[in-house]
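Just dropping this structure here.
Only one protein chain is missing; all other protein chains are in place.
By written order: A and B. Residues from 1 in each chain.
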Amino acid sequence: MATATTSMSQPHQKSGVWDWLTTVDHKKIGVLYGVSGFSFLLLGGIEALLIRTQLAVPNGTVLDAELYNQLFTMHALTMIFMAIMPMGASFFNYFIPLMIGARDVAFPRLNALSYWIFLSGALILTSSFIFGGAPDGGWFAYAPLSSEDYAVGRAMDFYTVGLVVLGLSSLMASLNFAVTIINMRAPGMTMMRLPVFMWMTIVVNFLLILSLPVITVALAQLYFDRNFATNFFSPAQGGDPILWQHLFWVFGHPEVYVLILPSMGIISEVLPVFSRKPLFGYAAIVFAGVAIAVLGFAVWSHHMFTTGLDTVPKIVFSASTMAIGVPTGIKIFNWLGTMYGGQIRFTTAMYFSVSFIALFTIGGISGVMHGSPPIDTQQQDTYFIVAHLHYVLFGGAIMGIFAGIYYWFPKMTGRFLNETLGKINFWLMFIGMNLTFFPMHFLGLSGMPRRVYTYDSGFGWDAWNMVATIGSYILAFGILIFLFNFFKTMRQEPTAGNNPWDGATLEWATSSPPPEHDFDVIPEVRDRDPLWYDRDNNIQQPEPPEENHIHLPPPSYMPLIMGFGVALIGIGALSHLAMTGLGVAVVIYSIWGWVLEPID
Amino acid sequence: MSTEAQTTESHGSPLTPRDYIKIGLILTVITIVELIASYIELGALLIPILIFLSLVKFVAVVALFMHLKYEARILTQMFVMGAVLATCILIGLLYLFRNDPTDALGGVDPASGGHAARIWIGHYLHI
Partner (left out) sequence: MSEAVTHAEHHTSTGVDNRMLMMWIFLASECLFFGSLISTYLIYQGESLVGPLPGELLNIPITSASTFVLLMSSVTMVLAVYGAQHKEFLMMKLNLLATIILGTIFLGFQVVEFTEFVHHGLLLSTNQFGSSFYLLTGLHGTHVGIGVIYLISLLIGSSRRNGLGKDAGLNLEIAGLYWHFVDIVWIVIFTIIYLIPS
């Protein structure tokens, strides 16, 4: 079986806390991301429930304005950067090597480092609540509200530092995954035989690689404005607050595709398996994904239609925004085409996937409406936008993630999440989600602004707000059912075989869960749906050899130590220079250790 | 693209140390030319000439010193993707700030402190 060579200075335990702290195994790192991401999903959900409770009735007294501002800011930051992205990273980590027929990612220690830096950034950002207050300027932190004049205290510095650290984590992970998918595919796995989830993954990685630097610059400029009296965004000295908006949205728009494309990839895997039919229009879906990414860099000012843009830019950005609906529509029709004529198996994963199509389409329709500047002038900063974004992010991204969880749970744990509980989980989430967010279309159109901590009676908003709050509680109950399902299932014995769903892609060619080395024999790929092709053509995979000398990279302390060093640098940026210096020293020490430790 | 390929250390580079020094000298000459150009009166030709010369230096270093001309195509694709996107965003941002109608709000004369007519690329391209 697999052997892992070790040395005296490296950890050698195979179980327990130290194993998890020093692991470089992509599967364990995937689990770390997944558990962390889901925990932050719960935190973000609590933040949302507090918001909804405050807004259930007019002139609510649950939260004051200041705390409300912190909660809606942190709800978005938590969900985007600490829940959805890490859960996406969890699937990327776990499944990239398995789906391309590799044994790990290109840089296993860098992979672990990405996780520890993520955790540092998430903890720094979230700890703001207890260190003087969380950021409260919205997740988009528009200037000059974010400046030192208006945002007194350190909250917005937690914002800049936290996001820079989180961005660093994402950048490292994306570089790693991009190299892995491009360079480590199994024999016969051409780019056009990659599973669609892999295509979406690589597109997401490039979106991040190309957009994160822009927001890093903007965050640095904001940090300098607040702490070193520069004038990037302060009008009094010649700065322009609009520059922040531009730089933010040049990142921010590709970011929303980062949030949705993984889920689009997931359902592109789930739908064929539970329709017992290959994906319809593979090439079209792949090219549509790439087109969405390219166009995604050309639409950013549609978030700024009401800032006084000139006419020509408005027309250009409106046109590009409308255009981006086309590749998305192509995908929708291809998913429908996949199911049409198929033998549908109504598993929970399938429920979530089909609901993705419907709910994301609703979100897409409202999105197209915003793409028209005159209409957007009415809708901007109202609950209509809140409705749109939650339909695409909850109805889209989250439902897709849950589809992935139910689909891949047997592969990762060897156990099946209970289907009955799963369906209850689904329906509560589906009904709850629609009850919460559909009324927001009406609220927005009747003029209810976003980001207000309370509202007066008499505007006609009372009833729908109450409905939305009730919906949010139903939704929360659905999540609780999921948690119950999860813990109940984990207490059972693993029973799953290699391929319980009769899936087509390579992760189903190994055991559930996979051995540490993923594959006994690296598969050879002859077709786009390798396992179906082999099954239909009676091709047997070769037997593993008697003695399998597979060298896996040994565990390492260095990613953990370097992550800690980065955390110190971040904390130093929020407190004392000395702490930053200490952090730099720790990072340098860990680089030295990293370079010198043996990896063979 | 599934062909397994052995990576090689020295990519059979046709460039010798003598070549590299020659290229270095040419880059130095170009820099001197740029320096002289920035002092003599060239009017509207100055900026295109400077951009062109810098582009030559840029491409020379990337293609020859960084060896991109002799490497696998994927590397050129990766780098060009970043360089082209960065350039497009730069041009887009400059255009947006060049044509910012909010500068004229409040009775402020754009010519005195606003963005209009000052951004050289917009000014030069007359957009």
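Quick notes on this one:
What we mean here is this: contacts are C-beta pairs under 8 Å (C-beta built on N, C-alpha and C of every residue); 3 or more make two chains touch, one makes a residue touch a chain.
Worth saying up front: this structure is predicted, and the values here are computed from it rather than measured.
The residue from A:Ala323, A:Ala358, A:Ile522 or A:Met579 that touches the chain not shown here is A:Ile522.
Of the listed residues A:Leu21, A:Leu175 or A:Ile344, the one in contact with the hidden chain in the full complex is A:Leu175. Mapped onto chain A, the footprint of the missing chain covers residues 102-104, 106-108, 171, 175-176, 178-179, 182-185, 189, 209-214, 216-218, 220-221, 224, 228-232, 237-240, 243, 247, 250, 517, 522, 548-553, 595, 599-600. Contact between chain B and the absent chain runs through residues 1-10, 13, 16-17, 20-21, 23-24, 27-28, 31-32, 34-35, 37-38, 46-47, 50-51, 53-54, 57-58, 61-62, 65-67, 71-72, 74-75, 78-79, 81-83, 85-87, 89-90, 93-94, 97, 113, 115, 118-121.
The working rule: only the chains that are shown with their structure count from here on.
Centroid to centroid, with C-alpha atoms defining each point, chain A and chain B lie 34 Å apart. Remark: chain B residues 1-2, 4, 74, 81-82, 85, 88-89, 93, 95-97, 99-102, 105, 113 touch chain A in the complex.
On the side of chain A, the complex with chain B involves touching residues 182, 185, 187-191, 193, 206, 210, 214, 238, 240, 242-243, 246, 250, 297, 301, 307-310, 312-313, 525.
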